[in-house]
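Only a single protein chain was left out; the remaining protein chains are all shown in position.
Which chain is which? They are A, B and C, in the order written, and residues in each are numbered from 1.
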Amino acid sequence: MKIAFIGIGRMGAGMSRNLLKAGHELVVYNRNREKAEALTSSGARVANSPADAARDAEVVMTMVADDRALEEVVFSAQGIASALQPGSIHLSHSTISTVLARKLTTEHAQRKQGYLSVPAFGRPEAADSGQLVVVVAGPHEYVARCKPIFDVIGKETFVIGTEPVQANIAKLCGNFMIISMIESIGEAYATIRKAGIDPELFITTVNSLFSSPFMGMYGKLIAREEFSPARFVLQLGLKDVRLLLDAADDLASPMPLASLVHDNLLSALAQGQGELDWSSMTQVLARNAGLKTKT
Amino acid sequence: MKIAFIGIGRMGAGMSRNLLKAGHELVVYNRNREKAEALTSSGARVANSPADAARDAEVVMTMVADDRALEEVVFSAQGIASALQPGSIHLSHSTISTVLARKLTTEHAQRKQGYLSVPAFGRPEAADSGQLVVVVAGPHEYVARCKPIFDVIGKETFVIGTEPVQANIAKLCGNFMIISMIESIGEAYATIRKAGIDPELFITTVNSLFSSPFMGMYGKLIAREEFSPARFVLQLGLKDVRLLLDAADDLASPMPLASLVHDNLLSALAQGQGELDWSSMTQVLARNAGLKTKT
Amino acid sequence: MKIAFIGIGRMGAGMSRNLLKAGHELVVYNRNREKAEALTSSGARVANSPADAARDAEVVMTMVADDRALEEVVFSAQGIASALQPGSIHLSHSTISTVLARKLTTEHAQRKQGYLSVPAFGRPEAADSGQLVVVVAGPHEYVARCKPIFDVIGKETFVIGTEPVQANIAKLCGNFMIISMIESIGEAYATIRKAGIDPELFITTVNSLFSSPFMGMYGKLIAREEFSPARFVLQLGLKDVRLLLDAADDLASPMPLASLVHDNLLSALAQGQGELDWSSMTQVLARNAGLKTKT
Partner (left out) sequence: MKIAFIGIGRMGAGMSRNLLKAGHELVVYNRNREKAEALTSSGARVANSPADAARDAEVVMTMVADDRALEEVVFSAQGIASALQPGSIHLSHSTISTVLARKLTTEHAQRKQGYLSVPAFGRPEAADSGQLVVVVAGPHEYVARCKPIFDVIGKETFVIGTEPVQANIAKLCGNFMIISMIESIGEAYATIRKAGIDPELFITTVNSLFSSPFMGMYGKLIAREEFSPARFVLQLGLKDVRLLLDAADDLASPMPLASLVHDNLLSALAQGQGELDWSSMTQVLARNAGLKTKT
């Protein structure tokens, strides 16, 4: 397929490479042009603007930092909304607000352009190896047309609903479940430590019940207080929890545990941990129990 | 080994049978004698009192409902403390308070009797099949002597420390991690449902990250609102959270998420859900989001 | 002084009347013109637009519903920003976001117009009788010039700082203290009621300590479950708590109790109480304790 890819960061680079390898025709755009040009050796063409990239594309994929960046990429004078052909489809991979997801749905529809929200779970390594967990929502027809793309970037694709915003909500709720597990580990560790028990031994014990490698991995990092380099930077994690709380507020769905982790992440931020891994939120819990922490 | 087993309920029956099968000599006692007698056909002898059962035993295992029941079994006139030979060991499998665990440690030591806290994770089915996750704490020597027993009742044994109470704390913290996951699922589902997304599809999606069969099982039951028959009765789950909060208070370790689930379990109890599965706590969260619930 | 008043609702009407009575020259504007015209008999002139009203004014006072309404009144083509003379002052009385307060500060400064945030505590009755509690922040010079106005509309004026946004934050924190008191009363009442104690007798007892007529008033209304007509509509109260949480987030100041009341107000909204008084949040607490409620 003729694909445009906007936003060649750590995630976008891996996704783009896999699309090229799979034989798709790729035009790429990045604000910092250098990162885009690194892909020319793999066969990508570099565009001068999002509009330029989108003009002849069947599908435009965007993977940018936040709402503001995506608004710029889509709605500015040289944005993709002005150039994308009717019938072509915009796939937004960024973790964005439900307000923006709804706006994109409406605005693209008015231009007879397709739109799908396609957030993904996974770290840059998973993007590199095409092992993302792809979450999609939007009209069946668009989902069907983009299936070849999902198969390239992910190991599994979940079609979560027919309204794009549903995928954004599912992604935010998924992230919420991760940070909730972190809160739970952090509180247990504070108590376990004060009782003189080794936290790694504890999590290994409990995980013989959960059998979750993911929990095992976080449990080990938290026990060892290894929060840098960050797997997921705390201030971005906090941003996602804010987006969830906004979405839940909009749906009139109270989420007290989401409020709790928000407050603890905010406390971590206030204490200078914004660039550490978001699991360093557990240091706040440890200090509140009177424990000394490394960071 | 010569073993006495006190408390032949759903868990104790399975554990006892496996010990008999493994060739151990078993004397059993149960307040309701009938349940004990069901084990005679498998080779057990039925005792008339805890003391009677304990008199000649190398190891006495107790699996009773709560602190009060265990105090009765150990410290009453016909209790095991009065009859157990010096050098013999008491293994307590019940989920009890840390106060009682400490008292048992001291009192048995004064009588030169051994004591280990040996709570276990697992449902009656796991007890039947010898697949419990065994958590032990206490002096090395006693742990070593009882290893053959742990190998029979469990699929894995974790020695968590040398003070018995540490095993009780680890068990309570493990239960806390389960109910925290339930809270997290419940809040996510309320939001997911109000957004028109199928909760089972959501949890399947998220679980491709966690890869936890345990989470998958709970996720499905909660999505289907299947809370009866209870896997773990809500009022017992609430009791365990209370024990944890008491233990954490005693250690000066604040656990705000444990407080949150306590309050939600209590609300479920106040609304008549005491006999349902403890995951029915999620109905409180659903109703607080204005959703109709089946139960 | 020559004053323009934009937003003649329940609050604005009383404030305007008092300004007229005190001899000030008043031009008024309201989207629904009828309400503005009711003031002509008291001597006010009715303007056709915010710009029209602001053109010759020394001071423009605005008292509108929310951020959106104020943005419209100030920044639209016929907004006051385009018409207010350099050196004239805009007093904003609405409870607005800190983001908008900062924007107003900057935008007016760029036009050499003055700006003060002047939220007030008090109900329409207090506006009618000139008994508001006036909270002001902004440059000393502007505060000094507007003092005669504050003396007319309020019984007391508190100058909280030199940056306008500080008054908005103080107002939001003040509202937070009220809803916190309501949460506290609501939880105490649930327990008190289940113990068979009369809540009015309880609050009278406790208030012999606090000696707060304000607490006594709320305590009585909540005890009697009198939530309609609303003194302060729940959905507006929820809006204010959201504004506070946004402001606190921006300042990296975690407010767990604000999060708690947010979640409970949201639950009340989800259960259809949006138009009741915000103290009806206590019904959520009562139901969560298994109590029957009137509403």
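Keep in mind that, in the parts below, contacts are C-beta pairs under 8 Å (C-beta built on N, C-alpha and C of every residue); 3 or more make two chains touch, one makes a residue touch a chain.
Computed from a predicted model, the values in this text were never measured in an experiment.
Screening B:A22, B:A38 or B:A270 against the full complex identifies B:A270 as the residue touching the chain left out. Here one chain is not drawn; of C:A53, C:V143 or C:I160, the residue touching it is C:I160. Across C:P50, C:G237 or C:P254, the residue that sits in touch with the chain not pictured is C:P254. Seen across the whole complex, the unshown chain contacts subunit B at 242, 249, 252-256, 259-260, 262-264, 266-267, 269-270.
Residues of subunit A in touch with the missing chain: 256, 267, 270-272, 284, 288-290.
Residue positions on subunit C in contact with the hidden chain: 121, 133, 135, 156, 158, 160-161, 163, 165-166, 169-170, 173-174, 176-178, 180-181, 183-185, 187-188, 190-192, 194-197, 201-202, 204-206, 208-215, 244, 247-248, 251-258, 260, 285, 288-290, in rising order.
Criterion: only the chains that are shown with their structure count from here on.
Between the chains A-B lie more C-beta contact pairs than between any other two chains. Here the spacing of subunit B and subunit C, counted between their Cα centres, is 53 Å.
Within subunit A, the positions touching two or more other chains are listed as 252-256, 260.
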